[in-house]
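First the structure, which I've put down as structure tokens, then a few questions once you've had a look.
All protein chains of the complex are present and in place, except for one that has been dropped.
== chain A ==
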Amino acid sequence: MKWSSGDITVYQQSKEFVDTAIIPLLPLSFGASIRTSASMADYATLIGEETERQLHGRLFLLPPFTYLMEEDSETLMFRLHSWVKELKDEGLRHVYFLTSDPGWKKREQELGETLLWMPVIPMETMDADYREEIVKEQVKQLFQVILHKWQES
């Protein structure tokens, strides 16, 4: 499901079937890393959307959690944890962070939830078919992680 009024209606009717949330973590930065942060956003968004399309009925793709690359890490963690708390209270047991920002990989331990870190692949020069194929392949791998967690629970 996506964060859109149509999907929310379905969500409210079948809450018990939806137990997984994905939060895309998208960095924002002007200056030297402006291009990097934009392609990170592109990539994570594509991956997130494809995953949502395949697992529409059980997975909630949330609006992206955006932050400045220079943002103070204390406040950043605090903000993120309050998102997670809200989701857990809502009954979404599995929370995943989806990002291409390597900054999160270093702090994976502090996150408390599963980090799906996909190193960014620059896609702006690829043709559409090839891009689609790559995204599909990547999403397949993500599936393994998510499905495995589901089978455990």
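Side notes on the structure shown:
Note that in this section a residue touches a chain if its C-beta (ideal position, glycine included) is under 8 Å from a C-beta of that chain, and two chains touch if they have at least 3 such contacts; residues count from 1.
The criterion applied here is as follows: contacts and distances are computed from a predicted model.
One chain of this complex is left out of the view, and of "Tetronasin ABC transporter ATP-binding protein", "Menaquinol:cytochrome c reductase iron-sulfur subunit", "Aspartyl/glutamyl-tRNA(Asn/Gln) amidotransferase subunit B" or "DNA-directed DNA polymerase", the protein name its UniProt record gives is "Menaquinol:cytochrome c reductase iron-sulfur subunit".
The residue from A:35, A:53, A:79 or A:93 that touches the chain not shown here is A:53. The chain that is not drawn here is touched, among residues A:8, A:68 or A:147, by A:147. Residue in contact with the omitted chain (choice from A:10, A:38 or A:76): A:10.
Those residues of chain A that touch the chain absent from the view are 10, 14, 17-18, 53-59, 128, 132, 143, 147, 150.
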